[in-house]
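As you look at this complex, bear in mind that one protein chain is not there, while each of the others sits in place.
Right, subunit A next:
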Amino acid sequence: MAAPALVKLENLKKHYPRRSSWFRRSTGEVKAVDGISLELYAGETLGVVGESGCGKSTIGRTLIRLEKPTEGRIRFEGADITHLSSRKLKPYRRKMQMVFQDPFASLNPRQRIDDTLEEPLTIHQMLDKRARRERVWELLDEVGLDREHGERLPHEFSGGQRQRIGIARALALNPSLIVCDEPVSALDVSVQAQILKLLKSLQQKRGLSYFFISHDLGVVRHLCDRVLIMYLGQAMELASAFTLFREGQHPYTQALLSAIPRPVPGKKRERILLKGDLPSPSDPPSGCPFHTRCPEVRSVCRERRPEWKEIAPGHRIACHAR
């Protein structure tokens, strides 16, 4: 991985102010993302895994600047896009797109599919009217839909088909990065497989990078090159999918892995059960955020936030016990 990173996040933070209803006084912050650093390389799929509310969607949204980061830096192709105005950001918007979780909310219910797909081209004033229509047909074809489907409205499609349309819309501007925010979690298992296959073949054909947010370890294992494990807005472990699923080091990773159902009867893996509830991100524990539930907790865990250290090439972990 000597190539320069496509995206580089440096100590990215996104805190949401919490205001009381009385006179909008600030009463603290929700630390949705609290200091994440990572690189995403061209052509790879980086999976981001974590429980709901751990900030994985927020990273994705901040990465493509749907949200303004509170602190830290976002570099895209080497350029700092952290504080660009919306006008200066526009050329970068073409290169990073998003596929959303809910296929029923991600399409304008009153807009025909071909108009939905044409809109990004219109916004960026690409091609003339006729060429845009042809491009729309190409896109439909690329995601496995017919030309006639373009004349319909979103409600005439199934969830899987809508997700295909969402993917086509993301592809319209020829991006190099697509943030996939749980793109298959709202779909039936059989349809999930089709969509994942589609994502994979598109990646091979176009050399796309995916920032793949998911809570489904099976899906991540199937699709991703590298995986980031998150907990309460912080990074716990980052490694290649192969390494992580075989020998994940972090106690939280191990607990997650032990929860994957095994298809082999008789062969049991010891289940690591986490005690207690997920702490509130508005009042995260001191030190390591995981210490309240960690089976291997030490006294230092309560006091100091662990370093984000590299224990093997490309394998990073934040844990005092390792």
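FYI, a residue touches a chain if its C-beta (ideal position, glycine included) is under 8 Å from a C-beta of that chain, and two chains touch if they have at least 3 such contacts; residues count from 1.
Here is the rule we go by: contacts and distances are computed from a predicted model.
**Q** Pick from "L-lactate dehydrogenase complex protein LldG", "Na(+)/H(+) antiporter subunit A1", "Peptide/nickel transport system permease protein" or "Glutamyl-tRNA(Gln) amidotransferase subunit A" the UniProt protein name of the chain that isn't shown here.
**A** "Peptide/nickel transport system permease protein"
**Q** Among A:Glu156, A:Asp188 or A:Glu303, which residue is in touch with the absent chain?
**A** Considering the complete complex, A:Glu156 is the one touching the chain left out.
**Q** Based on the whole complex, identify which of A:Gln101, A:Gln192 or A:Gln234 touches the chain you can't see.
**A** Reading the full complex, the residue touching the unseen chain is A:Gln101.
**Q** One chain is left out of this view; which of A:Leu6, A:Val30, A:Val48 or A:Ile64 touches it in the full complex?
**A** Answering carefully, the residue with contact to the hidden chain is A:Ile64.
**Q** With the full complex in mind, choose from A:Gln111, A:Ser185, A:Gln203 or A:Ser282 the residue touching the hidden chain.
**A** Selected residue, touching the omitted chain: A:Gln111.
**Q** List every residue of subunit A that touches the chain not included in the displayed model.
**A** Residues touching the hidden chain, for subunit A, are 61, 64, 66, 86, 89-90, 93-94, 96-98, 100-102, 105-112, 114, 119-120, 123-124, 133, 147-148, 150-153, 155-156, 166, 169, 173.
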